[in-house]
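Everything on this sheet refers to the single structure shown next.
Missing here: one protein chain of the complex. Every other protein chain is in place.
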Amino acid sequence: MSKDVMAELKKDHISKLLTKGTRSDGRGFEEMRELKITTDYIKSAEGSARVQLGGTDVVVGVKLMVGKPFDDTPDKGVLTTNAELIPMASETFESGPPDKESIEISRVIDRGIREGHAVDLSKLCIEKGVEVWIMFLDVHVVDFDGNLFDAANIAANAALKTAVVPAKRAGKGEDYPLPLMHTPISLTAVKIDDKILVDPTHDEERVADARLTVTTIENGNLCAMQKGLEGSFSIEEVFKVIEMSRRLGAETRTRLPG
Amino acid sequence: MSKDVMAELKKDHISKLLTKGTRSDGRGFEEMRELKITTDYIKSAEGSARVQLGGTDVVVGVKLMVGKPFDDTPDKGVLTTNAELIPMASETFESGPPDKESIEISRVIDRGIREGHAVDLSKLCIEKGVEVWIMFLDVHVVDFDGNLFDAANIAANAALKTAVVPAKRAGKGEDYPLPLMHTPISLTAVKIDDKILVDPTHDEERVADARLTVTTIENGNLCAMQKGLEGSFSIEEVFKVIEMSRRLGAETRTRLPG
Amino acid sequence: MSKDVMAELKKDHISKLLTKGTRSDGRGFEEMRELKITTDYIKSAEGSARVQLGGTDVVVGVKLMVGKPFDDTPDKGVLTTNAELIPMASETFESGPPDKESIEISRVIDRGIREGHAVDLSKLCIEKGVEVWIMFLDVHVVDFDGNLFDAANIAANAALKTAVVPAKRAGKGEDYPLPLMHTPISLTAVKIDDKILVDPTHDEERVADARLTVTTIENGNLCAMQKGLEGSFSIEEVFKVIEMSRRLGAETRTRLPG
Amino acid sequence: MGGMTTDIKLIDENGRRVDGRTPDEMRPLKIEAGVLKRADGSAYVEWGLNKVLAAVYGPRECHPRHMQNPTRALVQCKYNMAAFSVDDRKRPGPDRRSQEISKITSEALSHVVFTEYFPRASIDVYVEVLQANAGTRCAGLTAASVALADAGVPMRDLVASCAAGKAAGVVMVDLGKEEDNFGEADIPVGYVPRTKEIVLLQMDGDLTHDEYTKGLNMAIKGCEKVYDIQRDALRRRYEARSLDSDIGAPEGVQKEVA
Amino acid sequence: MGGMTTDIKLIDENGRRVDGRTPDEMRPLKIEAGVLKRADGSAYVEWGLNKVLAAVYGPRECHPRHMQNPTRALVQCKYNMAAFSVDDRKRPGPDRRSQEISKITSEALSHVVFTEYFPRASIDVYVEVLQANAGTRCAGLTAASVALADAGVPMRDLVASCAAGKAAGVVMVDLGKEEDNFGEADIPVGYVPRTKEIVLLQMDGDLTHDEYTKGLNMAIKGCEKVYDIQRDALRRRYEARSLDSDIGAPEGVQKEVA
Partner (left out) sequence: MGGMTTDIKLIDENGRRVDGRTPDEMRPLKIEAGVLKRADGSAYVEWGLNKVLAAVYGPRECHPRHMQNPTRALVQCKYNMAAFSVDDRKRPGPDRRSQEISKITSEALSHVVFTEYFPRASIDVYVEVLQANAGTRCAGLTAASVALADAGVPMRDLVASCAAGKAAGVVMVDLGKEEDNFGEADIPVGYVPRTKEIVLLQMDGDLTHDEYTKGLNMAIKGCEKVYDIQRDALRRRYEARSLDSDIGAPEGVQKEVA
């Protein structure tokens, strides 16, 4: 019960600030938190990045290994995305098999990277129907203060941009950079009391009515979208978040390597 | 505790009716509930049927795919039966891995179909020791009012009778009807206060002392049997249920397609 | 709470006896319980032994089958050790997936056998990189009164010594005795109130501060060691247990077949 | 999107789709309320070649207790596909996709249910896909809404659901299976017609701003058509019930619908 | 039945079986009660080449609590096969077969235990198959009965268990492994000799009415022989205990047996 009292007090506090046009950390509604990107963070991975977005800290590693393609895409590499919300990162994360939250996060990150064609999977075919590169994108969240969607998306992009296909180790010729196509950047906004704010903190996420993640590529096209939470959006609000995603995504894209 | 009080009252009510020679839905002791069979219900399955037996409603689908035979039966197809007691069908069914009830039901349905040689598994061999047809018999219970054993057995038989081996899709020649041999029909009876009643409702099952399922084929031979619950049967009672199974099974068999 | 009272009383009792230089079953500190070894106990196994060490009773079976080697040891057989602490053996063992206790026990038994090179795995290669013998060492604990580590270690050694590679059944030539190298014997001691006692009973284990298992081979060399529980050992105490392990291990070794 | 290639012509020279529809034409949709006996409310949806059942149990006590919310009911949807509902048999049990759909369906339904009327309770919604042919999450959400109303759960309005997307370069409503597999984008929408709120929204593929705008509007128009059919189904159900008895009329949204 | 074919002659020219038995001759059966220290009651059964242990814990508190029955004890049997008990190593842990056997064994034992004496309690029975050679469920139920009596659990009578079947066209008692694998039918029976009640009954294969009648009678005759050996084992155990002390004599059925 006390938890709910706390939640209510927190919501009151956040709401009051929002009425005055500000947020508890002083940001504007359309302002992202400080972003720090470290690439090549993990030597045992073929590509890696650590991204700190405000108080959220994620490490993403890319691993590649030779394996069999799926039957219906015999000439394409395979992308597998997995997000581990380990209890180190927050008292709200628990050990054990992935719950609905981590599954949704895994799938939303995956959808952005996959549908935005970050990687040219057709160039990860070794022998059609027989051997392709299997790519694992593992997201390890070590400190959590909200908006995992975007922190992990940025880290995934950064890790991919520095990844190398370990062809030599596998006896498949010389190593080469992971063949990339687009840089699909996600932007997540939440709605609290009819205000739309981007890059929510954990406290903001907890009191939010609705959440929307929009992923765009360089030319402004949309490649993925995910609405969450029990609240609703009007059509206008959806288009407002799309606009924010294009604008802030373009800024974020400049921060990434190569 | 209140549950047990309800169970006791229910048992009293059912017992009183039985003393008068009748059942809560007015049926005689050896009378089945209304049976409705719809075949070809599911287009995505190679064979399918929906069976409504009173208030129990099950959908059975047959799927076939090419796979490896078992080591000790290299020239035979493989039959796998699975019953899903999904929570949609009853407040007593729970999500999660199959419990003892669903395992018993799966195995009893499987035993009837397998031991009664409904399918000629030797005709499902493609190449001895290398490739055979793997047949999945999936039982999906959508509404539950007792006697899943018989409802699922009838649905399985009906689904098999309309099933086609999808040889063409698998590049193994022309499609052909699933090679069938027998029609093993099960009959389930419960014992309440020394009375034997067939095709129990959920309420009758809950107050029953013992349960017996007997499966017979066309010539009256026995192919499978399963006693359940904590009560007992005398030898005479066992033979009484066998006789019922032969008689009522023959009636049910006429209701099935070709 | 009552459990803790019992534990405290038990500890008091055991402590008092230890001060007098004795143990509740009258043994000296460095005295093992009675050991009974029965080999060839299980006909369905390729090698087997039942070992009773005081009130602890374990059955170990060795099974061999043809399989693929690991990538990094293409010319060696594979050893897999599994200990099942089934609820039959003690009210403290539970059904379900292995808990930390059984995992530690499995791994400590495995480490002794593996690091002590009991089996010459290089002689279990059939075709390099393609086919080797996969050896399963299954430990089944049926009655538990402490010191599973040593009881299982002895049973494993005894089972290995009588094991036969079933080459004929697998169509790989004639059967031959499992190729053996060493006999790594473990000795487990616990520390209670600064006293070190070997081969602890279940009651002694429960009140022990720390536990140390030391495994040695014929020439006195050390091959494995595992400290357990929340207490500590001084360096001198570690060397004391090592000495005990060499001495008592040599005695145990004489009790094993061939 | 599937990312597979095909020879199928998704749009012919007359601008017609694979199944002869125009781009803004939905597949035939039939809804029936109250189709199951055991559940508190239920609905059957046949949408093109999709066959979906929804059942509602509750409001009832929420298990496990630590999940209970002291101020409101939890709406918990479980979306599940029958093993035989797809061409390649689906392994029974929840996979990541179905868990994500369960989550966003639960959230969408929570928005319209007066959860505050039932503190600590659970309202369980089961969606079973018996035959799948693209668009099952929309069909499931549509069915679930009707089942909730059929159960008499008080609701602000029904949620109607429909998708739009792009295939062969054409923006179109309600993608069929080939359009989903070989098309370029999909936008599933859950919509509350009376308040014009979007409660479920996803997107994947590649869309310009104009395409997205067109697609979203098409999907919403689709939702409005679905809404009419939902209300018809409930009206028929209400009339049928009224004939049966004058007590037991479902409460909540049906009052509006009737 | 196994459905495998063989060159083994299951019946020779003199009407003798593979192991020299006549059709109505059982394999040698030895039973010993009280073989484990930790358990409250136990029994060891050696039946032909089967080696089976049973242990009983309880009546004790039933965990988890929501399983408790306020009016009676639960008899919960877990049947388990050791990994090395069969020719091809069995993966540890419960499979569907062992769960079904656990269920029907629990039900059979519940019939004879005075469960109403111990409301809310659990009586846990563990059956471990160390060496398997056809007929383990009968051996397990036989052992479990004796272990319950050894634990002093009050019982109406012992359950005795034996199977009959058909192989090479001959109806015979107590099938051995080859007869089970290559034979035509099996009928395992659990029987309460004093009241002539059948508490466990299964059948699979193909039997005419006459064959079944003959088989069931043979199995029951087998049960009666088993019963004598069970009673002998308990008598010996009781005498051994009496020599040890005059307190602690087991209660319940042993009074009758002694």
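Think of it as A, B, C, D and E in the order they're written, each chain with its own count starting at 1.
In the analysis below, a contact is a pair of C-beta atoms (placed from the backbone, for glycine too) under 8 Å apart; a residue touches a chain by one contact, two chains touch by 3 or more.
Model, not experiment: these values are computed from the prediction.
Visitor: Just list which of the chains on display the missing one touches.
Guide: Computed over the complete complex, the missing chain touches A, C.
Visitor: Can you work out which residue in C:45, C:163, C:223 or C:248 touches the chain that's missing from view?
Guide: Candidates C:45, C:163, C:223 or C:248; residue touching the omitted chain: C:223.
Visitor: Of the residues listed, A:89, A:105 or A:207, which one is in contact with the missing chain?
Guide: A:89
Visitor: Touching the absent chain in the whole complex: find that residue among A:9, A:65 or A:250.
Guide: Of these options, the touching residue for the absent chain is A:65.
Visitor: Just the residue numbers, please: which parts of chain C touch the chain that's not shown?
Guide: Touching the missing chain: residues 1, 4, 72-73, 76, 98, 100, 103-104, 106-107, 111, 114-115, 117, 121, 212, 217, 220-235, 238-239, 242.
Visitor: Please identify, in ascending order, the residues of chain A that touch the omitted chain?
Guide: 41-45, 48, 55, 57, 59, 61-63, 65, 82, 84, 86-91, 95, 97, 136, 138, 140, 142-145
In the analysis below, only the chains that are shown with their structure count from here on.
Visitor: What is the shortest path, in steps, from chain A to chain E when you may only step between chains that touch?
Guide: Step count on the best path from chain A to chain E: 3.
Visitor: According to the touch definition, list the chains common to the neighbour sets of chain B and chain C.
Guide: E
Visitor: For everything except chain B, show me which chains still form connected clusters by touching.
Guide: Contact components excluding chain B, positions unchanged: A, D | C, E.
Visitor: Which chain is most remote from chain C in terms of Cα centres?
Guide: Farthest by centroid: D.
Visitor: Measuring between Cα centroids, which chain is at the maximum distance from chain E?
Guide: Computed centres place A farthest from chain E.
Visitor: Compute the distance, rounded to whole Å, between the mean C-alpha positions of chain B and chain E.
Guide: Spacing between the chain centres: roughly 27 Å.
Visitor: Considering chain D alone, which of its residues make contact with at least two other chains?
Guide: none
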